[in-house]
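A single protein chain has been removed from this complex, and every other one stays in its place.
Each chain gets a letter, A, B and C, in the order it is written, and its residues are counted from 1.
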Amino acid sequence: MKIKLLFFATLRDAAGGRALDFELKPEATVGELLERLGETHPRLAPHLESSLVSVNKEYAPAETVLSEGDEVALFPPVSGG
Amino acid sequence: MKIKLLFFATLRDAAGGRALDFELKPEATVGELLERLGETHPRLAPHLESSLVSVNKEYAPAETVLSEGDEVALFPPVSGG
Amino acid sequence: MAGLLNHFAVTEEQLDLNALLAGITRDSTGAAAIFTGMVRGRSSRPGFPAETNYLEYEAYVPMAEEKMRQVAGEIRERWPDVEGIAIVQRIGVLYPRTPTVLIACTAAHRDTGVFEAARYGIDRLKQIVPIWKKEVGPGGAEWIQGDHRPSPGVD
Partner (left out) sequence: MAGLLNHFAVTEEQLDLNALLAGITRDSTGAAAIFTGMVRGRSSRPGFPAETNYLEYEAYVPMAEEKMRQVAGEIRERWPDVEGIAIVQRIGVLYPRTPTVLIACTAAHRDTGVFEAARYGIDRLKQIVPIWKKEVGPGGAEWIQGDHRPSPGVD
């Protein structure tokens, strides 16, 4: 299945871009996505452990099961204000 | 001696004006001023007991001794904001 | 007290929050807490007029500005990290939804007491700054009287 990845702040710098379409096996979890990403995009690997993950604009834990077309964003702890 | 009287809010309504030059014996106190005012301006009398008094823009108790040229203001408890 | 960012005013002009805030912001400023009061057109709280057409404010202007300065001094004593203080009262005839008063306190950070300082400022203004308002509603006009009797030498 295909998901849409978004990167922000330090994760965007490491990814070298803001968005990425990503292919995953059906019913993959957020944790599996991160593992796979570390393999395909080694420059992201050092950032993945500390990064936050949202799925369809809601914070999501590693065990979240993904679906076709999900929008998954990776970013560091927020620093707005 | 002469002092300058100012009236605000309910006291202004009762005095029928905003300012008044007032003649007092030398070294009169605020308390004596109020007593005298009640006699010369009976319409003010019912308001004087509850009114606040400032002398030269500072809250002043009844025992404050007045001087020639002092600016004395009479007004109800404040309600700004 | 040179260099203190203070702004005290009694004015008939509209309150411009943007300009008032800019006036008490400097390079080290990172946070501002601002209180504004507005004319209520209607109220459901007992003791308050149910319906108000407008308020008419008057002030003993030079004493009011002196007392605003005193309130700011009290704020700085209690919250020494506060950088800038603006206290402004609008007077004249003011209609519902109109901002009537502003207390703004700035500091480097938000954990410096700026919120408490702004709250203290409006509480003290309502106690000691010589301003009065007359409420005009369907039932007629009435002076609104405060309940604080200042202690000379303290207030």
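The rule we apply is simple: a residue touches a chain if its C-beta (ideal position, glycine included) is under 8 Å from a C-beta of that chain, and two chains touch if they have at least 3 such contacts.
Given the structure is predicted, the values throughout are model-derived calculations rather than measurements.
Trainee: Considering the complete complex, which visible chains touch the unshown chain?
Mentor: Looking at the complete complex, the unshown chain comes into contact with A, C.
Trainee: Could you please point out the chain A residues that touch the chain left off the display?
Mentor: Touch set of chain A with respect to the missing chain: 6, 8-10, 13, 52, 54, 57-61, 64, 73, 75-81.
Trainee: Touching the absent chain: which residues on chain C qualify?
Mentor: Residues of chain C in touch with the missing chain: 15-18, 21-22, 25-45, 96-97, 99, 106, 108-110, 115-116, 118-119, 122.
In this section, only the chains that are shown with their structure count from here on.
Trainee: Starting from the mean Cα coordinates of chain A and chain B, work out the distance between those two points in Å.
Mentor: Spacing between the chain centres: roughly 74 Å.
Trainee: Let me have the rounded angstrom distance from the C-alpha centre of chain B over to the C-alpha centre of chain C, please.
Mentor: 26
Trainee: Taking each residue of chain A in turn, which ones touch at least two of the other chains?
Mentor: In chain A, no residue touches two or more other chains.
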